[in-house]
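With one protein chain withheld, the remaining protein chains of the complex are depicted in position.
Letters A and B mark the chains as written, and numbering starts fresh at 1 in each.
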Amino acid sequence: MSDRIDVRKTYKLYIGGAFPRSESGYSYEVTDSKGTFVANASLASRKDARDAVVAARKAFGGWSARTAYNRAQILYRVAEVMEDRRPQFVRAVEQSEGLRTKDADKVVDAAVDRLVWYAGWADKLTQVVGNANPVAGPFFNLSTPEPTGVVAVLAPQGSSLLGLVSAVAPVVVSGNTAVVVSSYARPLPAVTFAEVLATSDVPGGVVNILTGAAATVAPWLASHQDVNAIDLTGIAGETQLATDLEVAAADNLKRVRRAPAAEPDWSADPGLDAMTAFLETKTVWHPIGV
Amino acid sequence: MTTTPAGDVFAYAPAPESRAIVDIKASYGLFVGGEFVDGGGTSFKTINPATEEVLAEVAEATDADVDAAVKAARKAYDKVWGPMPGRERAKYLYRIARIIQERGRELAVLESIDNGKPIREARDVDVPTVAAHFFYYAGWADKLEYAGHGTTPLGVAGQVIPWNFPLLMLAWKIAPALACGNTVVLKPAETTPLTALLFAEICQQADLPAGVVNIVTGAGATGQALVSHPGVDKVAFTGSTDVGKAIARSVAGTDKKVTLELGGKAANIVFDDAPLDQAVEGIVNGIFFNQGHVCCAGSRLLVQESVADELLAKLKRRMSTLRVGDPLDKNTDIGAINSAEQLARIRELSDIGEAEVGTGEGAGRWSPACDLPSTGFWFPPTLFTGVSQAHRIAREEIFGPVLSVLTFRTPSEAVEKANNTPYGLSAGVWTDKGSLILHMANALRAGVVWANTFNKFDPTSPFGGYKESGYGREGGKHGLEAYLK
């Protein structure tokens, strides 16, 4: 037994590329799956959500204007850095989700692989969901997908890492920026993920991560007039909250990805839906002549 | 009755399209389960907005009527249309497309009478595009597995459409829904139900199985009953942003798939190197087409300061040649405003605009001289100069022949002003510089960007907005997504 007192980490929010504490000053206890205290996490407030939206909006122009190739490289870089910090993530998943090391290992593998998979989509999505349209006239006509803007992401409550990555990557790969509310009970992998993002060339504000309760933070995001879309997947089964958030989202006609009845199997092939839900199709016409 | 520009030595004699081709009945029922049936509500009158003449009494569908229509659609979906192979569905849609072509003149005249739009537009734009839309989606019915949106229909679609393009919006809704294997209950607008009811007859002529298409007429309450009906799997709405938001709220927490095509306040941006004469045509087409009753109308003209005077001189001269009047006259460019209510709104916002812009240098309200008929609903083509982003006429959708003119100095200022709106349906760009076109096309937050053209529509081309202009796309391969799971 060492005499040394270990240095504990303070788990903070991730907003605009920085790691502030909640402006409210509140934190909450996070325990492992057996109920043992692990750490205090910042309890994000309405104002933290507001700040995160401002940061995400500020980052949107630059991030969406990056080349798809560049976004692909950055997301791949995130995967590289995660891989590099595997032990930390394995430990975090073990703690949060109560998995055996072998299973936590698999989860981290899947999360890294999921990032690699999405990274590759950056410069292919346009080709798969875009279209040249043969209009009946002398016009060039092309439909291309574009990011919808700032997306509020309610991360899964159960799958604290794979689910998180599976919710965030499809949003940002196309050029959206995200305000993420992490799992309430299992927020620590999200904070560690934020630390990876901060060291992986992801511009500040592209992903903002709030730890805390969806029930208190999400209504502010759902009704925020400068948020373009909201992903409710993370509050699977919470029918009333999901309905309330969808109603609030109608105020500025946010794109809503509805909450499923139960948390999805994150190991399944994700398909395109998580990406296309946050895309706009822009169609450009131009005459063809001399 | 059509007014001719003042001092015109070559005055065009009236060239009225004959009304004889249409046979408007005294009263119309609902079209449910392949039959015309009485509605349970209080019937309402639809009038010719150019003359205020009552055209017909139309049944109002009650909640029970809507329920019956949804049940008929469900039965048709379960028993006939859902199980039918795509290649067979396709043939019905092709049949419908052909009948629309065969009865094109009749449809165009009826549309013009019920809506107030010029026969020239109904004949040359609306009806041909309607037929083309059915042709296009007919071909998809047996090719869905290649489109990438799955092949499973949603079920029953509840569709609510506006009065500005009654038949075209019907086609945008019904053609893809049916091609994908859904059945529909459609509610046309209260002021323009007649072509939808004629379309019901066309469905009968095509021997379309009963219940595949159901038409329920009525006002807002009927629409509300339809979109909130639990038997509806899909809601498609085109109309105002306010109603769109109400629908989005009402479907919250359900499994209903929703597409919304809502309002707009499009910027039409003219740079100083633009092909000016074509830009003028594009501006005119952008805001005066269909009396400006167009959600994607180019209602904000953003013109680069260095060319503003020259462009405005050309625009005013061009506006002076617009012929306002009898919609059935083949030479009419601007027809009647669709309803007294809409006319009141256009007048109100224009009066507000007049007060907002004042009469300072380069500011004011302007219309060419034109004598408007004494009966019916009319508004002259109007432009406001000296408008700023803060003015209501630069922010609110007027949905009439009213253009707000703003100026800019640099491309970035143009982008900022164009995007500075809660809407994002369409935008126009005019310049001879290719790289600037592509820059603007990238930077504009709008679902359709017309570069060196405006207000072009095609069945193959997806249409729909960003932000509060709604969500989902209609038209093209993208349009299938809304009707498949």
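One rule holds in what follows: contacts are C-beta pairs under 8 Å (C-beta built on N, C-alpha and C of every residue); 3 or more make two chains touch, one makes a residue touch a chain.
The rule is short, and it goes like this: contacts and distances are computed from a predicted model.
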item: Protein name (UniProt record) of the chain left out of view, among "Deoxyribose-phosphate aldolase", "Inner-membrane translocator", "3-isopropylmalate dehydratase small subunit" or "ABC transporter ATP-binding protein"; value: "Deoxyribose-phosphate aldolase"
item: Touch partners, limited to displayed chains, of the chain removed from view; value: A, B
item: Of B:151, B:254, B:278 or B:442, the residue in touch with the unshown chain; value: B:278
item: Identified contact with the non-displayed chain, of B:330, B:347 or B:485; value: B:330
item: Contacting the left-out chain in the complete assembly, out of B:35, B:310 or B:416; value: B:310
item: Chain not shown, touching residues in chain A; value: 137-139, 287-290
item: Touch list for chain B against the chain that is not drawn; value: 7-15, 120, 124, 272-278, 281-282, 306-307, 309-310, 313, 321, 330-331, 432, 452-453
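Note that in this section only the chains that are shown with their structure count from here on.
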item: Computed distance of Cα centres, chain B from chain A, in Å; value: 37
item: Complex contact set, residues of chain A against chain B; value: 65, 128-129, 131, 133-137, 139, 141, 143, 148, 228, 239, 242-244, 246-247, 249-253, 255, 258, 280-287
item: Interfacial residue positions of chain B with respect to chain A in the complex; value: 132, 148, 241, 244-246, 248-249, 252-253, 255, 260, 262, 422, 437, 441-442, 446-453, 456, 458, 460-464, 466-468, 470-471, 473, 476-478
